[in-house]
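Removed: one protein chain of the complex. Kept in place: all other protein chains.
Note that the chains take the letters A and B in the order they are written out, and that residue 1 is the start of every chain.
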Amino acid sequence: MKRKIAVAAALASVLTAAACSSSSTAGSSKQATLSTDGKGKTINVWLMQDAQKGWPGVVDAAKKQFTAETGANVNIQWQTWTNYSTKLDTALLSGNAPDALELGNTQTAKYIAANSFVDLSSVKDKFDNSSSWLDSLAASGQSADHTKTYAIPYYAGARIMIYRKDLFAAAGVTTPPTTLDELTADLTKVKAANSKVPNFSALYLPGKNWYTAVSFGAGTYGVNNVIAKSDGSKFTGTLTDPTFIQGIQTWDTLQKNFSSGGTTVDETTQDALMAKGNIAAIIGNGWEVGSVTDPKTGDPSLASKLGTIAVPGTTAGQPTPAFLGGSDLAVPTHAANPGLGAEFLRIFTNTAQQTALAKFAIPNNKTLLPTYEAVSDVNKAAGAAANGKTWFIPNSQFWSQASDEVALQTAFSAIAAGGDPTAALTTAQTTIIGDLNGG
Amino acid sequence: MSVIDSDRPTASAGRQDASPKSRWLSRRGVADGYMPYVLIVPAVVVMLGVIGYPIFKLIQLSFQNVNAYLYLAAPALVRYIGFDGFTKVLSDPTFWQSVERSVLLTVEVVVLSIGLGLAFAVLLNRVSNWAKVTVVTVLMFVWAIPALVSGTVFSWLFNNTGGVVDYICYELGGKGMLDHNWFANPTQGLYVVVAACVVWGALPFLVIGLNAAMTQVPKELVEASKIDGASPWQSFRHVVIPVIRPFLLLSTALSFIWDFQVFAQIWALRQNSPEPGYQTIGVYLYAQGVASSHYSRSAVVSIAMIVLMLGVLVFYIRQVIKIGEQD
Partner (left out) sequence: MAFTSSQKAVSTRLPKPLKASKESRSERPANQNRWMTGAWNTVAIGFAVVMGFPIYWAALTTVKSNRDLLSQNPTFWPRHFDLGSYSTIFNDPDLPTALENTAIITVGAVIAGLLVGLLAAIAVARFRFRGRNFFIVTMLVVQMVPLLSLIIPLFLILKNIGLYNTLFGVIIAYLVFTIPYVVWTLRSFIVNIPKELDEAAMVDGCTRWGAFFRVVLPLTVPGLVTTGVYCWIQAWNEFIIANTMLSDNNTHTGMVWLTGYSAGPTHAADYGAQMAGSLLISLPVIILFVIFQKRVASGLTAGAVKG
C-alpha cells in the first residue's frame, strides 16, 4: 500500500511535469522561471488579509517596484483563511489559477507533492537572504526529500509567554523565570497570592491549544520528527515515545495546577480573559499583547503591565521549542504568467520589503531577526523563540488540518480533563499515522 | 381534479361525472398531454445541467481512489477500486458511531422543532396583531443569522467561564452551575447545547411556514366544529391538521434531511475541532472527507447518507405519491 503511494507520487511528478511542459509550450508563451518581460500584462496575486490589515505599505511598495521593473500591473486578490484549503484545491486545478499565492506553511506539502507549484530551485539564489531562511519555514517549502524548493518563506510566527508583570511582582517574582522549575515555583507564588480571585489562572493553558502542548513534548523529545517520523516510504508515530510523554506530563502538571476553566476550549478567548484580569500569564503570539491591551478588544491599562519572554525550557537559555507557524508564497504551475509571478515574489520578499515587514511579523530569515527584535520587547521574545529550536508538523502531503490537528486537539483536551496521556496520544497517533500513510 | 384525470376513474371521479363541464374540458386533454412536460422542462434542464453531472461525478468518485489532492491534480493516476471505498467506510466503527449520534440528534431535534413549531404557529393565530408582528420580526432575525455566527454566539452563551446560561442557571438557584462546563460531557454538549442551537435556528422556518399553511384552513370549518362541540384539540386534530398535512409532512421530511446533515453549528460550537463525542455524520463528512481532500471517501459517505435518509423517508415518499394520486 505504502509503496503503491510512493510509486503513484513519483508517477504523478512525471505525468504532471509532462503535462505542464506541454501546456506551457502551447499556452503561456514559455516564460522563464523568473521573468521581467511584462509590458501590458497584469498578474493576479492571492494574499491573505493579514497583509491588508497589517502591512499594506509593504505590499504597495512591492507592487510599485515590480511595475517599475517589469512594466506589468499587479492585482492583489485578498483572501481569508476560512475554508482556504478547499479553495486552493479547486483554484490550482483551474485555468485561472493566480500567478502567485500565499498559503499556510502547514498546507504546502500536498500541493508540492502534486506538482501544483513551479519548481523554484534554480532561481532560489536570486531571492534575498535565501541562505538564511528560517529552517522550519524553508523546509515547509521543499519537496519531501528536501532537494527542491517550491515555496518561498514569507513570514513566521512563534508563541511566547505573555505575563502580568504587576501580578508576578505582587507575588514577589521580579525576575522572569528562565527554566521550567523556576516557572513552576513562580507560578505557585502567583497562584497563592491570588487565591481569592475566582477562576484565576496563574498560567492559562487551554486544552485545545495543541501547538503549546506539543512544544512541551518537543522540549524533551527533541525538535526533529515530532509527531511522526518517516523512513522514506512509511511514517511511524513518535507521540507515544516516553521522552515525548515526559514533556506532555510537564505541560499537564502546569495545566492542572495553574490553569482553570480551559480544558475543553482553544486559545481564541485567552486574550479577552486575560484582559478581564483573571489570568496572570498566557502562551500566545506576540500580537496578542496588542489584543489584550487594545481599547476595543481588551484593557488599555494593562499596556505597561505586560511582560514577554520565550517560554522557559528544561535548562536556562534553552527555551521550550516553539511551533514555527507562518506563511509561504508559491507560483502555481497553471498560472498564466508564472515567470512574472515568481519575479513578484522575489521583490515581495527582498531585503527592503522584509525589513519593512519586520515591524509587524517575524521576517522569513535569520539575518533580519535583529531588526525585528529591535522593534519591541515583545518582538525580542518572539525573535528569540524563532531563532531557537523550533518544531514543525511532519512534512507529508497527507497531513490534514481537519483530521490530524483535530485529533491532537482532542487528545490534549482529554489529557487536560484528566485522561491518561499515553492512552489519549495513542488514539491520536492511530488517526494521524493512518492519514500520513495514505490510509 | 385535473383534466387528464377524467380518463381514469379515481377517488374524485364521482365529482367529475356530476359536472357536465368535464366533458367539455376533456376535449382539451390532448393539449394537456404535453403541458406538464412543458412546465417541468426548465426545471429538468437546469437540474440535469447543474446537478446531473455532479451526482454522476459523485457516484463515479465513490468507486475511485481520489483520496488525496494528488489524484485530483493528476487524473492519470485515478483508478477504479470497485467497492473498496465502501468497504473501508462501512467497516469503520467511527462512521457507525457518527451515524448513531446523528440519528439520535436528528430524532430529538426534529421532534422538538416540529412540536414547538406547530405550537407556536397555532399560537400566532390567537394573539393580537402587535404580538404577532413582534414574534415574526424576532423570528426573521433568528432565521437570517447564518449558522456559523449562531454557533459562535451559542458558544459564548454556554461558555464555562462567564457564560450567560451558567449565570442564569445560578441565579435561578442552580448553586453549582456558575462554572458549569456544558461541553465537558459530549452527551450533554451534543444533545443539549447543539440541539438547542439547531432547534433555535430551525424554528423560524417552521413557525412561519406552518403559520402560512394554517392561513389556508377555512375559519368557518373550525367554528363549525366548535359549534358541534369539538374541543380545541379535536378541531385542531380533525380540521387544521388535514389541511396543513402536506406542508407538515414536507417540513418534517426537510427538517429530517437538514438536521441529519448538521455540521456548521457543531463545528463553530466546538471551535473548529469537535471531539469524537461530537462527531455526527455531517462532521465526519467534513473532517474525514472534504476538508482532508479525501474526495472519494466523502463521495462514499455522501452516498451512504443519502441511502440512510431514503431508508427513513421511504414511507414519506410513498405517502406523497399516494397524496398525489388521490388528487
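By our rule, a residue touches a chain if its C-beta (ideal position, glycine included) is under 8 Å from a C-beta of that chain, and two chains touch if they have at least 3 such contacts.
No experiment lies behind these values; they were computed from the predicted model shown.
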item	value
Identified contact with the non-displayed chain, of A:N96, A:T174 or A:S195	A:N96
Residue among B:F63, B:F86 or B:F247 that touches the chain left out of view	B:F247
Option touching the unshown chain, where B:L123, B:A184 or B:A230 are the choices	B:L123
Chain B residues touching the omitted chain (full complex)	1-2, 4-5, 19, 21, 25, 28, 32-33, 35-37, 39-40, 42-44, 46-47, 49-51, 53-55, 57-58, 61, 72, 120, 123-124, 126-128, 131-150, 152-154, 156-157, 159, 161-164, 167, 200, 203-205, 208-209, 212-213, 215-216, 218-221, 223, 243, 246-247, 249-250, 253-254, 257, 261, 263, 282, 285-286, 289-290, 295, 298-299, 301-302, 305-306, 309-310, 313, 317, 320-321, 323-324, 327
Chain A, residues in touch with the chain not shown (by the definition above)	44, 46, 48-50, 53-54, 75-83, 86-87, 89-91, 93-96, 98, 104, 155, 157, 198-199, 268-269, 271-273, 275-276, 285, 287-288, 291, 294-299, 325-327, 360-361
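The rule is short, and it goes like this: only the chains that are shown with their structure count from here on.
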item	value
Rounded Å distance, chain A centre to chain B centre (Cα mean)	40
Residue ranges of chain B touching chain A (in the complex, touch as defined)	67-70, 72-74, 76-77, 159-162, 179, 181, 183-184, 271-276, 286-288, 290-293
Chain B partner contacts - residues on chain A that touch it in the complex	8-9, 11-12, 15-16, 19, 85-86, 89, 92-93, 110-111, 113-116, 199, 208, 260-266, 268-269, 273, 276, 278, 397-398, 400-403, 405-406, 409-410, 413-414, 417, 435, 438
